[in-house]
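Worksheet: the structure to be examined is printed underneath.
Excluded from the complex is one protein chain; the other protein chains are retained at their positions.
A, B and C label the chains in the order they appear, each numbered from 1.
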Amino acid sequence: MHPTSFVPQDPDYAQRVRGSFERQGAMVTIGARLGEIEPGRVAIELDWAQPLTQQHGFLHAGMVATALDSACGYAGFTLMPPDAAVLTIEYKINLLAPAKGQTFRMVGSVVKPGRTVTVCEGHAWALEEGREKLIATMGCTLMAVFGRENIRH
Amino acid sequence: MHPTSFVPQDPDYAQRVRGSFERQGAMVTIGARLGEIEPGRVAIELDWAQPLTQQHGFLHAGMVATALDSACGYAGFTLMPPDAAVLTIEYKINLLAPAKGQTFRMVGSVVKPGRTVTVCEGHAWALEEGREKLIATMGCTLMAVFGRENIRH
Amino acid sequence: MHPTSFVPQDPDYAQRVRGSFERQGAMVTIGARLGEIEPGRVAIELDWAQPLTQQHGFLHAGMVATALDSACGYAGFTLMPPDAAVLTIEYKINLLAPAKGQTFRMVGSVVKPGRTVTVCEGHAWALEEGREKLIATMGCTLMAVFGRENIRH
Partner (left out) sequence: MHPTSFVPQDPDYAQRVRGSFERQGAMVTIGARLGEIEPGRVAIELDWAQPLTQQHGFLHAGMVATALDSACGYAGFTLMPPDAAVLTIEYKINLLAPAKGQTFRMVGSVVKPGRTVTVCEGHAWALEEGREKLIATMGCTLMAVFGRENIRH
């Protein structure tokens, strides 16, 4: 990935992403791990596993979406101030091909950061026998939330 | 739920949905269970569990989406002929409120069935201390696939 | 349409919608007219006209979307305080059938109102020789904007 041109408000953005990621039970359950963390772009990786499959034995679209939504959410989170929490307002995913492969790589990128609303895009690739294939694209809208006690960032 | 007015092409639609659901590793992993199966409408239920959470302790949006996408996919599947497999082309989810609750109920409904393309909508409710709250809506496009050997229905 | 259960913050919500609608050049251009205005729900009607067609002679999807987006935006607007302006963050439209008919009716409804973010759904019907057909559904996210000088409500 080439470097992004976004300037983070919080120099500790990467640590903030790691801390939040570790609190996500769902990421442990699906075996997701953080890849690169850059201002405005975050990668998450995931291996195929039977407990994550749909009825045809491919990775369930929901698992692709779970990891891709998180990649987009954290991409937006890198550009938010230290006291912000991030919530996903909505996302749309296009499933381009069955999620068939050994490893999956999800990359979330900020398209337009904002004080309240941030728009991201996500791309998911399957790696199968060394070949990389784009399997899903996502458009995602995030909201920065401040001062809600029950939402830790 | 009031009855739907769709007439299934396959009288064994419910058994076909159950058989497919049981082959989904992801449904076992997230603890999802099938609820009502009617022509053009399927419900899936899910309990809160720590392994399904995001960083604030709520159900991860991806888990809500996984169950809701499956509910929509099976809603469409009930109206397809016996030799069809169903694939999700795309979906869009609006997360209306944090997925906070003990139990979650996802209902997928067919809006427009078609020979190739079927459009569904989904609604997810959280049940918290007896109160029901709409937490997500989905718009979903499915494709009926025929004769692809590697895609069992 | 059965009455909605939303309580508007501004008793003059209908007049506020009418005033805003009249400032929209695009609504005049496409011949759109306001129908019912209720708290959380607004209808817009539109007649078929050759200048609004796509290459097959049906109403262009963009024209359906233009009127439906406005219906959703005004549905949300009815529930906002008097000093709010409304902007569409995003919408998704599923085109269920060609927009074939003499008259089209677009209804926007609030699914979840919010201080900053409001989620709506829209339905578009074609009326052809007395029969009504659902031709499009929309999911739409709005933002209430305050105090921006260049955005009059």
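Note that a residue touches a chain if its C-beta (ideal position, glycine included) is under 8 Å from a C-beta of that chain, and two chains touch if they have at least 3 such contacts.
Not measured: the values here are computed from a predicted model.
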Which residue of C:63, C:80 or C:117 touches the chain not shown here: C:63
In chain C, positions touching the absent partner: 20-21, 23-26, 28-30, 49-56, 60-63, 65-67, 69-70, 85, 87-95, 98, 150-153
Touch list for chain A against the chain that is not drawn: 92, 94, 96-97, 111-112, 119, 121, 134, 137, 139, 141
Interface residues of chain B (partner: the chain not displayed): 89-90, 92, 116-117, 119, 139, 141, 143
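Throughout what follows, only the chains that are shown with their structure count from here on.
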Angle, in degrees to the nearest 5, of the Cα rotation that carries chain B onto chain C: 180
Per Cα centroids, the chain farthest from chain C: A
Dominant chain pairing [most C-beta pairs in contact]: A-B
Centroid spacing, where centroids are CA-atom means, of chain A and chain B in whole angstrom: 23
Distance between the centres, which are taken as Cα means, of chain C and chain A, whole angstrom: 32
Shared interface positions of chain B, touching two or more other chains: 92, 94
